[in-house]
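In what follows, a single structure is set out as structure tokens and then discussed.
One protein chain omitted, others in place.
Letters A and B name the chains as they come in the text, with residue numbers starting at 1 for each one.
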Amino acid sequence: MTRSFIAKNPSVLWFLLALSVFSIAVTLLSEATGTGLISTSFVKTLGKTLCLCLIAIAMDVVWGYCGILSLGHFAFFGLGGYAIGMWLMYARTELIVVESLANAALPPTDKEVVDAIASQIFGVVGASEFPLIWSFAHSLTLQLAMVVLVPGLLALVFGWLAFRSRVTGVYLSILTQAMTLALSLYLFQNDSGLRGNNGLSGLQNIPGLDAVPQSVISIAFFWASAVALGVGYVLFAWVVSGKMGSVIRAIRDNESRVRFLGYHVESYKLFVFTLTAIVAAIAGALYYPQAGIINPAEIAPIASIYLAVWVAIGGRGRLYGAVIGAAFVSLLSSWFTGGSAPAVNLGFYTINWTDWWLVLLGVSFVAVTLFFPKGIGGLFDLIVLKPVADRQGDYGPDKGAWRKEEGEP
Amino acid sequence: MTKKTKFAALAAAAIVASAGTASAQDCPIKVGVLHSLSGSMAISETTLKDVMLMLVEQQNAKGGLLGCQLEAVVVDPASDWPLFAEKARELLTVNEVDVIFGNWTSVSRKSVLPVIEELNGLLFYPVQYEGEESSRNVFYTGAAPNQQAIPATDYFLEELGVEKFALLGTDYVYPRTTNNILESYLISKGIAKEDIFVNYTPFGHSDWATIVADVVALGADGKQVGVISTINGDANIGFYKELAAAGVSAEDIPVVAFSVGEEELSGLDTSELVGHLAAWNYFMSADTPANAEFITAWKAFAGEDRVTNDPMEAHYIGFNMWVNAVTAAETTDVDTVRSAMYGQEFPNLTGGTAVMLPNHHLAKPVLIGEIRADGQFDIITQTPEVEGDAWTDYLPESAVLTSDWKELGCGMYNTETKTCVQLTSNY
Partner (left out) sequence: MIFRLVCVAFAICLGLSAARAQAPATPLQDVLQQNADAVANPSRGTVDSLIAALLESDLDGVPVFLERWRDRAVYQRVSDGLFFFGTATDGGFDLTDVDTGADAGRATSTEVSELRPNAGVRRVIGGALVAFQLLDNDPARRVAALDAIARSPSDDQLGPLRRSIEDEPDPALKDRKIRLERLLAARYAESEAERITAIESLRGDLGVDARAVLNLILTSSPAVFATMPTDRNIAAVLTPGSDDLSEEAAYDQLVSADLAPPLTGVEPIKAALIAAIDGGQVAGIPVASLTTDDARESAYEALAAAGAVPPLVTLEDQAASLATHSFVLLYAEPNKAITDAARETLDAIGMQVARNQAADLALDGLSLASIYFLAAIGLAITFGVMGVINMAHGEFIMMGAYTGYVVQLFIPDYTLSLIVALPLAFAVTFGAGVAMERLVIRWLYHRPLETLLATFGISIALQQLAKNIFGTQARPLTSPAWLSGNLTFNEVVSISMIRVAIFVLALMFLGLLIYILKRTRLGLEVRAVTQNPGMAASMGINPDRINMLTFGLGSGIAGIAGVAIGLYAKVTSEMGSEYIVQSFMTVVVGGVGNVWGTLAGATLIGFLQKGIEFFNPSNTLAAQTFMILFIILFIQFRPKGIVALKGRAAGD
């Protein structure tokens, strides 16, 4: 351990620098704190993109470094959003209810207040009582703990069960996908107590901050997301460097050998799986107050597959690759679907990007897997020549192992 | 002169000309269209976008509004609910539109509500919905439950003598709330709770055999069974196919649907479904000169094989009322236009006159139609205009609430305590 963490990971410094420059630039150009060149809605988009970058690096650690292709990390993202959303809805409604009950002839009992909040929140879905899972919704502290605890516990239990019985590779992917599907189907039900298909809405209105304009709130959340991304990046860079990082990567390339060497593979995998799930949940908790609404469609299996797509396009196995992939694809996607991309007139047919964007994305994804396994991040290798171990043949027999092409400088 | 400079010159001329005539009004007047053009809702909503473009074009051909041309600003929220909020903010702050026509589904509306209310925008929502909401900034031109569900249930009770009800719905908010309202309405009409069978299925459900068998078995106690369907979209196809296969005729077990219109029926062979019912405020088969004219204009604009449906009529009425209100107010300022909207009248396509009420709902007639073999509907009954009710009278929590933005200035007014519960809407 002679060289410091930073010296071994110069990309961390570069990344933090770029992130700060970007954040300051956005702040200076925003409506609330700068020239107003960037509209509030775009600040929100950028803030949300930072959250997506955060979950993308989590995904990169679990897939690109540890070789577990999890198709369920958006479930944790969504759970984080739901956890914070419950408090936001409860607290906002409580203010309204207390104010309106203050005018009543008799001062309200506590039960009346809670009942009124419940019928406000659940009136939309035809119920009027709080289900059990809302027990902590009145407290921000408890609910913030839920942001971490609920997804963390789910990941821990699920991962323990799955890794213990040595479910690996594609099976694990399908299993994680089944988990998201089950969760989103469960949340789709009205009986789940989280307002079914409607989900939780109005999350952009922060309780008690009615007087603060959205332009300021959006910048605040943008900064919170940027800080979270920065901290997350450093955390994960630390996790994947050093001895632990080596073990994690070894598990990716050949799990059995690592096991034979005496490492408890399951614990490492479980640690990575749970940690990334928690980070994903935090990203979700920052994302949904900016998006304004969370509902079960957000955690449908397809969302998690897109997450894998971002990481693959950005280049797996390098944290900045995941960030670039997530930012690039999600912003490009909203540009194309937003109708602002110019239509291409071929004479006999006009390509309308709202119709053809998904085709383009699908095809380009096949192209990336086939021809550019290093993704966009691979472009950096053209600039920085990294010394790479001289390895013979493919990188490992395991399903999630790197390919030879990915390892070449 | 190249095309581009020619265009610039023309634009300049137009600006000069309009600057001469227009008063305080900024030209052009912008109309935001917030309908999904991609994703799962695209098929329904693209049609509404086209209707809006047609209406704007027609209005411009009539000389525009307040001496200005109208300009439609179309964005695509891609059936993604959070994106609805984002695009609404963009329309109001970046494009600075004067009014928005858009949304389909409650969840998209709930997503947009906080933004519209924060920025004091104006939204026209054209689809039937579950009620239990009233926003200062939204005009609901689709049917509230008492303009669709309740009259259809009355028809079941009075005309068909149904004594036992199966409420089948897709598991989301509109069916849930509507069925809740219907359940307490039916109980108030003397139907026992055991005689109401409720079932929820996921979006796109296709395995209907057991549910249809359950519904048939409901007849075992000798009561006339009727099905009230709030099944959404594609799932209807499997449901009706299974009904037809099981030989359930409309004479034995009638089905009335609230989400099945001319568009949905184009996905299946309706010859086995003749006689089943749908309740709407508009059917394409309505026999009036106004409707004939609308259909002709629509087919000329969008294509010969296109059909018209209920939400299109809602936009037609909403847009024309807004135009009249702006003309009366001589400005597009949201609050002034809002006051001018109350009491606006405009002829329905099915006959009679729609009136905008102070609770931001319309008074419209309710139509019940029987499915024909050609995928259209035979209109069986048409009620006089029914006033839309934001808060249903059949749920205890809502019965005490009323909405009156004109006199009370409140959308959620508790008539018992005589207080306004909240000024923003409940989202």
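We take it that a contact is a pair of C-beta atoms (placed from the backbone, for glycine too) under 8 Å apart; a residue touches a chain by one contact, two chains touch by 3 or more.
Just so you know, these numbers come straight off a predicted model, no measurement behind them.
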Among B:Leu268, B:Ala328 or B:Leu408, residue touching the chain not depicted: B:Leu268
Residue, one of A:Val43, A:Ala285 or A:Ala308, that touches the chain absent here: A:Ala308
Given A:Val97, A:Met146 or A:Ala162, the one touching the chain that is not displayed: A:Ala162
Residue ranges of chain B at the interface with the undisplayed chain: 40, 42-43, 155, 158-161, 171, 197-202, 204-207, 209-211, 213-214, 216-217, 219-223, 234, 237-238, 241-242, 244-247, 250-252, 254, 263, 266-269, 272, 275, 287, 370, 378-381
Touching residues (missing chain, whole complex) on chain A: 69, 105-111, 158, 161-162, 164-167, 169-171, 173-175, 177-179, 181-182, 185-186, 188-189, 191, 301-302, 305, 308-309, 312, 355-359, 361-366, 369-370, 373, 399-400, 403
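As a convention for this text, only the chains that are shown with their structure count from here on.
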Centroid distance [mean C-alpha coordinates] between chain B and chain A, Å: 35
Complex contacts: residues of chain A adjacent to chain B: 39-41, 44-45, 96, 99-100, 103-105, 119-120, 123-126, 128, 185, 188-190, 195-199, 201-202, 204-205, 214, 291-295, 297-298, 334, 337-339, 354-355, 357
In the complex with chain A, residue positions of chain B that touch it: 37-38, 74-76, 78, 80-83, 85-87, 89-90, 93-94, 106-107, 110-111, 113-115, 118, 132-133, 171-173, 176-177, 179-180, 200, 202, 397-398, 414, 417, 419-422, 424, 426-427
